[in-house]
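These notes concern the structure reproduced below.
Moving on to chain A:
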Amino acid sequence: MYEIIAFYIFSALTIGMFTIVVLSKNALYAMSALAGGMIFISGFFFILGAEFLGVVQITVYSGAVMALYAFGMMFFDTTRDVKENIKNKKIAYTLSILSAILILAILCAPFFSGAIQANYPSLQNTGNIQMIGLVLFTKYLVPFELAAIMLLVAMIAGIVLASKKMDLEEEMSEECDVVKEVK
Partner candidate 1 sequence: MITLTHYLVLTGILFSIGLVGVMRRTNLLMLFFSTEILLNAVNVGFVAVSKYYGDLSGQMFSFFIIAVAASEVAVGLGLLILWYKRNGSIDLNSLQMMKG
Partner candidate 2 sequence: MDHILSLIVFFPAVAGLLGFMVNKDSARAYGISVSAIEFLLCLVLWIGFDGSNAGYQFVEYSPLIPSIGMSYYLGVDGISLFLALLTSFITMIALISLSIEKDVKNLIISVLFLEMTMVGVFLILDVILFYAFWELSLVPMLYIIGAWGSAQRLYAAVKFFLYTFAGSVLMLVGILYMAFLYHDATGVWSFALPDWYLLQIPFDTQLWLFGAFFLAFAIKVPMFPFHTWLPYAHGQAPTIGSIILAAVLLKMGSYGFVRFSLPLFPDAAVYFLYPIAIIAIIMVIYAAMVAYAQEDMKQVIAYSSISHMGIVVLGTFAMNAEGITGSIFLMLSHGIVSGALFMLVGVIYDRRHTKLMKDFGGLASVMPGFATVYGIMLMASVGLPLSIGFVGEFLSLAGFYKVSWIMTLLAGTGIILGAIYMLTLYKKSFFGEVTHEENKGLKDLNGKELTALVPLVALVVILGVYPKPILTTIDMSVKKMLVLMEKKAIDPNTSKFIINVNSIGGTK
């Protein structure tokens, strides 16, 4: 019973939040809504018994990612309303709805759902986090390590990119301008 109530509440909240993210003109609102939506998503994880992921979701998304966005936003000075020139809204909505229906059709179709079998059934007597640890460090060890490296690379890349001096390019573009003027 609680599960049902929780599910619907979280669903409503998440959908609401994300809709704000997509539709809001104010970047700050959008970001805040996104952060909220992330937290509500973690709620689903808890309902589904994936405590570990729930925690990761909160820390990584709501913590790290959102913080990054916040910093970015400060940089771009997006407190003003975002001016967007949107064309063909109808196409956008039609496509989205169409894809949603198709995804649902695929996911809910019996021929598909019936074909799924558990590869690594979770053992009832062990906790979720323990299980994840077991699977992560056996079956998914290599992907895990690769993910780690990827994160490292991403971090370095982010630092390098953000701190890159733009002087060279600016000079070049100035030169280009000069050339254009001469022409």
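For the reader, a short list of remarks on this structure follows.
The criterion applied here is as follows: a residue touches a chain if its C-beta (ideal position, glycine included) is under 8 Å from a C-beta of that chain, and two chains touch if they have at least 3 such contacts; residues count from 1.
The candidates were selected such that all candidates are chains of the complex that A comes from, given by their letters.
The structure presented is a predicted model; accordingly, all values stated were derived computationally and were not measured.
Which member of 1 or 2 touches chain A in this complex comes down to candidate 1. Remark: chain A residues 3-4, 7, 11, 14-15, 18-19, 21-23, 27, 30-31, 34, 37-38, 41, 44-45, 48-50, 52-53, 56-57, 60-61, 64-65, 68-69, 71-73, 75-76, 78, 82, 84-86, 89, 91-93, 95-97, 99-101, 103-104, 107-108, 113, 116-122, 131-132, 135-136, 139-140, 143, 147, 150-151, 153-155, 157-162, 164, 166, 169-170, 173 touch candidate 1 in the complex.
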